[in-house]
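Just one protein chain is left out here, and the rest sit where they should.
A and B label the chains in the order they appear, each numbered from 1.
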Amino acid sequence: MERFETRDVARIVVFAAIMAVLGLPGAVTLFGGAVPITLQSMGAMLAGAVLGPWRGATSIIVFLVLTFAGLPLLSGGRGGAGVFVGPSAGYLAGWVLGAFVVGVIVRFRGRPPVWWRTALGCLVGGMAVVYAIGVPVQAAVTHLPLGKTVLSALVFVPGDLLKVVFATIVTMALWRAYPRAFELK
Amino acid sequence: MISLYRPGTSLLHRMPAGPKLVVVAGLATAISLLPANPLLLAAVLVAVAGCYLLAGTGIAEAGRQLWRLRWVLLVVSLSQVFFLPVLAVAANVIRVGAVVLVANLITLTTRTDRLIDALERALRPLRKLGVNSDRVALMLSMTITTIPVIAGFAARIREAQRARGVTVSPFAAVVPLLVMALKHADDLADALVARGAD
């Protein structure tokens, strides 16, 4: 029992670190990124799919707390309290609930991942949930009416759809390569 | 890991992290609720500049922050200019910039470990709800330790792929990176148990 708890701590920590590393190499950003398109939002999907809802969401929280505390961990070396009041604040918060929902769908009742549930989970949790929180917050921060903010957020849909595909491929490949990673309890 | 903190001895540096967070959060909220009145917005800009002087980092630091925000602000204006009058767009851009700059005062004047300590203290009363503040602090510290290790894995994978002449796509690297990282997690768990951390 206690071994499992320790192992959970270690996996949460390692996934938070993976999030940070995904932000390191020449982050792929659209428009230099008011709301950057990076591998990190894919990291949030992977966290939920691999670790399940609770641990996945916790690892994103750990990553975001360190970012808030002043480490430049977001892609492009961004970090600090400012990003949590800027236009992308809601998307960051969305990663937490998003990872949770990805975990609930992909690991439905603690089951191993299958490709269609993984794709569905990443689409709903990694995209729909993230937008559902991110867009209204962006509208509030930038004082642009919600409907128009939705229109401006459409630019990011193709890139995010691509990431859903990649996250699904990566999750299923990891499942074949290292099933032990997916153990829940 | 290089923090965004700037060492100093200003009033803001000396202020305890908890109260500082509350004050800055209040300021940021006030700014974002301000009406689009040119005079008020000009006053906000002066106030933000004053805060940076107070933090001892100088106006130049505020300039650097703004420069890093240039794309954010540009995209905000581009996404609004078709929908809103120019004055409203300018007001919104100024508000976003001012709020981010004010919030970053926390980061510039508070050491990362102080903020983590403050968080740990804030979480302590939640123990009854099952939040273990010790464990949260441990996870935050361990993550700081682990980031360079995982970054090292990523570098090793890139080198190995280059040596084998495989084109280095970020996605070809993700699966081996995850495998190495999750194996590392199991070793780390053993070390935690062996060192009596459970």
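Note that in this section a residue touches a chain if its C-beta (ideal position, glycine included) is under 8 Å from a C-beta of that chain, and two chains touch if they have at least 3 such contacts.
Operating definition for what follows: contacts and distances are computed from a predicted model.
J.: Just go with whichever of "Sulfide dehydrogenase (Flavocytochrome c), flavoprotein subunit", "Cobalt ABC transporter ATP-binding protein", "Glycolate oxidase" or "4Fe-4S dicluster domain-containing protein" UniProt uses as the name of the absent chain.
T.: UniProt lists the chain that is not shown as "Cobalt ABC transporter ATP-binding protein".
J.: What chains on display are touched by the one that is not shown?
T.: So, spelled out: the chain left out of view touches B.
J.: Tell me which residue among B:Val24, B:Ala91, B:Leu105 or B:Leu188 touches the hidden chain in the full complex.
T.: Here the residue in touch with the unshown chain is B:Leu188.
J.: Which positions on chain B touch the chain that was left off?
T.: 1, 138, 141-142, 144-145, 148-149, 152, 184, 187-188, 190-197
In this text, only the chains that are shown with their structure count from here on.
J.: Indicate the whole-number Å distance between the mean C-alpha point of chain A and the mean C-alpha point of chain B.
T.: Taking the mean C-alpha position of each chain, the two centres sit 16 Å apart.
J.: Which of the residues in chain A come into contact with chain B in the complex?
T.: Residue positions touching the partner: 2-3, 5-7, 9-18, 20-21, 24-25, 28, 31-35, 39, 46, 50, 58, 62-63, 65-66, 68-73, 78-88, 140-145, 148-149, 152, 166, 169-170, 173-174, 177-178, 180-181.
J.: Would you mind writing out the residues of chain B in touch with chain A in their complex?
T.: Chain B reaches chain A through residues 1-5, 24, 28, 32, 65, 68-69, 71-72, 74-76, 79-80, 83-84, 88, 91-92, 95-96, 99-101, 103-108, 110-112, 115-116, 119, 135, 138-140, 142-144, 146-147, 149-151, 154, 170-171, 174-175, 177-179, 181-186, 188-189, 192-193, 197-198.
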